[in-house]
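Note that one protein chain is taken out, while the other chains of the complex remain in position.
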Amino acid sequence: MQGATAAAGAAANTSQGLDVAKLRADFPILLRTINGHPLVYFDSAASSQKPTHVIQTLTDYYERHHANVHRGMHTLAAEATDMYEAVRRKAARFIGGVDPSTVIFTRNATEAINLVAYSWGEQNISAGDEILISVMEHHANIVPWVRLCEKTGATLKTIPLDENYGLDLSDIDTLINKNTKLVALTRMSNALGTINNLAPIFKKAHAVGAVTLVDAAQSAPHMPTDVQELDCDFLALSGHKALGPTGAGILYGKAELLDNMPPFLGGGEMIELVTFEKVTYNHVPHKFEAGTPAIADVVGFGAALDYLMELGMENIREHEKEITAYALDKLSQFEWLKIYGPADVDKRGAAVSFTVEGAHPHDIAQYLDSYGFAVRAGHHCAQPLMKALGVTATTRASFYIYNTLSEVDSMCEALAEARDFFKV
Amino acid sequence: MQGATAAAGAAANTSQGLDVAKLRADFPILLRTINGHPLVYFDSAASSQKPTHVIQTLTDYYERHHANVHRGMHTLAAEATDMYEAVRRKAARFIGGVDPSTVIFTRNATEAINLVAYSWGEQNISAGDEILISVMEHHANIVPWVRLCEKTGATLKTIPLDENYGLDLSDIDTLINKNTKLVALTRMSNALGTINNLAPIFKKAHAVGAVTLVDAAQSAPHMPTDVQELDCDFLALSGHKALGPTGAGILYGKAELLDNMPPFLGGGEMIELVTFEKVTYNHVPHKFEAGTPAIADVVGFGAALDYLMELGMENIREHEKEITAYALDKLSQFEWLKIYGPADVDKRGAAVSFTVEGAHPHDIAQYLDSYGFAVRAGHHCAQPLMKALGVTATTRASFYIYNTLSEVDSMCEALAEARDFFKV
Amino acid sequence: MTLPLDALYRDIILDHYRSPRGRGAMDSPDTTCRGSNPSCGDELILALKIRDDKIQQAQITTTGCAISIASSSMLAEIIEGKTLDEAIELGETIRGMMRNEGEPDELELGDLDALKGVRNFPVRVKCALLAWVALFGAIKDYREGNTRGAVSITTE
Partner (left out) sequence: MTLPLDALYRDIILDHYRSPRGRGAMDSPDTTCRGSNPSCGDELILALKIRDDKIQQAQITTTGCAISIASSSMLAEIIEGKTLDEAIELGETIRGMMRNEGEPDELELGDLDALKGVRNFPVRVKCALLAWVALFGAIKDYREGNTRGAVSITTE
């Protein structure tokens, strides 16, 4: 077969709103060759690549502005603090225009969810309470709740899958009941691609007085986010999946909740007054940001948000719908390939999981890698979902702004070859 | 007065082992001017500047190798994982040659200490137990223990200061007793510069079965670190104070302790098997690294460790002793200036705190900034220490590998001017 | 000197810093408020004598930087004789100015106009505001009948 370069010219720029051919030039890593083939990066659901603008922002930060934030009188400290706090305002805009002080910087979505589990959870959850999640959650939105239930005696309930890989809401009025204290759901499944319509579920949750949390790790990089529209109390996301550096993510929380929560980590910056007997705490968001933050990563995340907002999240979503529709169409022509996830691109994002009859997902991924395709294989940190699907692993190709239809074509060719190679 | 450039030539390279004039060229930020004056960065105790090697490593990582670590079959995932894990081995060497699996990556020293407080602390500390720290601790090594004591009913004890700004050990045999479960001490005070001789104290701690923790945030960037020699069970440090990027630090822990500790954050990578009823955990270090780590920051931290080890930590220490002795000598000639910290450079590091009679530390810092000097003023996240010293704040100049004697000269000139400016 | 220091430490500010007005404790004040910026270590106690809804006297004890001393000195000077509402209005004007939300003109402000330069040094804004926030606290407490004991407040 041919590498992915051939058709990557004219056909590349597929969407009205996104000049894909042009923006690909912003991503230096796309010049890499892997095993002699141009890199085709189909693993953005795990972590996205970074545009020069983000990399350059990091370099510029370290070459010209670095100092520790918040406590310094000197010019560099003031500059670093300004740059860091400006990203808080930007992130607040990105998630729908909230008060910047309700945006807390964390390492990633995982830390954001754990912060809620430790700080809000241990104060508000006790024996007899119920926490509701779904079968399609990522471990980041399962493990903290399993552990909280172990500690408190609360019960973890789960919304099952329906036949279209969506949430089966037939029992929702039993699942959400007067014992329900928290409903924590992913807006987009990293393994199925499914987009969940959370607002109606959260409405029921609020009706019984429960608090709601959105795992937006997959959705936020790929579609518009508006916490008011989502009607959520908490929202977690990771910058590294949204063109940003590793090391920066955010937790959004409603002010009333954050104000009443105890701190999570203790140390510098989060305090008001420290004695050995008693500590009083700074106000939010600083209460939750102990120690020296990942300043440069946050500043770089700001550059990523600029880049995304400039492209327009609606345009990104349109591009991904197009490429996903194209991929689903091509893949469904292989009778030996099974797709796990909704067929309707209005109900799904750009992560496409599949298995190949008679070949293990790891072998498929390895085979594709030999042609330069970076896809992921495994349980995608969603073991309970895999169990529900009756598989131990899938191969997943996930698309982002820099991917083209011709890359999908090439992958399909390579897949057909792989099938022949491993066929027993 | 003149800026700091004048004498920064020949006199700059003061130490046998360190070619300061040459290595200054590795730090792009030193080309900055602040208010028309060359930057004199005397705030490395808060956060160090970064050499080109570190910045370039970050760029190279993002431009050529980025992918999520650990779970991927594809080439980039393998490369990123290799780069990330190589730093674990490097860090293990840097702290004295330990088993790499005893090195856990955290955001910073603060998170490392909190990890111990949450995971080890909640399992091992109960009412009646005692935790021993000292009066000179940074809030990062106070607040987690105050909170743990609040939760568990344990008691926090403190080693007071002696008249030379060292630890007063006259009551140590009472302070360390059969109730003592943890002795957590800083190896170098960020506010006083004091270097504490921890091994004899830890020996007493181990004799009563207590666990020991070193806050090495200040010491590790400035002098050799050897956990065997320190005889400690845990050690915490921050990469960003040691030429590394923000967002990466480490917790070292003895294998027996780490193995028996429950996880801290829950999510991807730290699990073995997840069901909604029960989670089993991966082995160390992965058990403690939930979610996508700050991969690039860790990789960049590796470049910083290379740079430091190439210079030689002994040489760094020698350079800093020289510049600190010089600064102490010059500053002590101002009768209106009071230095807080040991006079003997064998017993101290390169952070020099002082107050100027009749002028507030903030005003002094502000004045110095107008001439391009970045110094810090405030309580240095050590409010209990400030109280013990009878001040609300000090001004602190802290030196690192890129600082020169002539920079100290210029600061002293500016200080004399500042004194006149604010004199009442 | 052609340094940015000029913008911050204007002569009027240095004058108030060197000879602050309204210093010292007050015997039997009608209301007091303790203000602090823990991260700076700045602390002050503002004490007011109030007669017929007017501030008769303001006294301040403080440890702090030049900016917070000067600002509290200006407060002590300008606030005497004002009604409580006028005092609050002036305080709001200063707070709005420091947050770049308004640009009151020089005449109205008198010496306080010199504080405008502090806006270029965002970390120092809280120093300039400390006395004013204490003023809000003291008046609020007075109006609520001083029921809360000595109130404390911070600009952080």
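For clarity, chains are labelled A, B and C in written order, and residue numbers in each chain start from 1.
Here is the rule we go by: a residue touches a chain if its C-beta (ideal position, glycine included) is under 8 Å from a C-beta of that chain, and two chains touch if they have at least 3 such contacts.
In this text, all values refer to a predicted model and were calculated from it rather than measured experimentally.
Which displayed chains make contact with the chain that has been left out?
Looking at the complete complex, the unshown chain comes into contact with A, B.
Out of B:Ala25, B:Leu273, B:Met309 or B:Ala343, which is the one that touches the chain we can't see?
In the complete complex, the chain left out is touched by residue B:Leu273.
Taking the full complex into account, find the residue in B:Met73, B:Cys149 or B:Val183 that is in contact with the omitted chain.
For the chain that is not drawn, the touching residue is B:Met73.
In the full complex, which residues of chain B touch the absent chain?
70-73, 77-78, 81-82, 271-273, 282-283
Spell out the interface residues on chain A facing the chain that's missing from view.
35-36, 359-363, 366-367, 370-371, 378-379, 383, 386, 391-393, 421-422, 424
Note that in this section only the chains that are shown with their structure count from here on.
Which chains contact both chain A and chain C?
Joint contacts, listed by label: B.
Most central chain by CA mean?
Chain nearest the centroid of all protein C-alpha atoms: B.
Between chain A and chain C, what's the gap in Å when you average each chain's C-alpha atoms?
Their C-alpha centroids are separated by 47 Å.
Calculate how many whole Å lie between the centre of chain A and the centre of chain B, each centre taken as the average of the chain's C-alpha atoms.
Their C-alpha centroids are separated by 32 Å.
Can you work out the whole-Å distance between the CA centroids of chain B and chain C?
Their C-alpha centroids are separated by 38 Å.
Which residues belonging to chain B are in contact with no fewer than two other chains?
Chain B, residues with two or more chain partners: 35, 362, 366, 378, 383.
Specify, in ascending order, the residues of chain C that touch 2 or more different other chains.
In chain C, residues 38-39, 121, 124 touch at least two other chains, as defined above.
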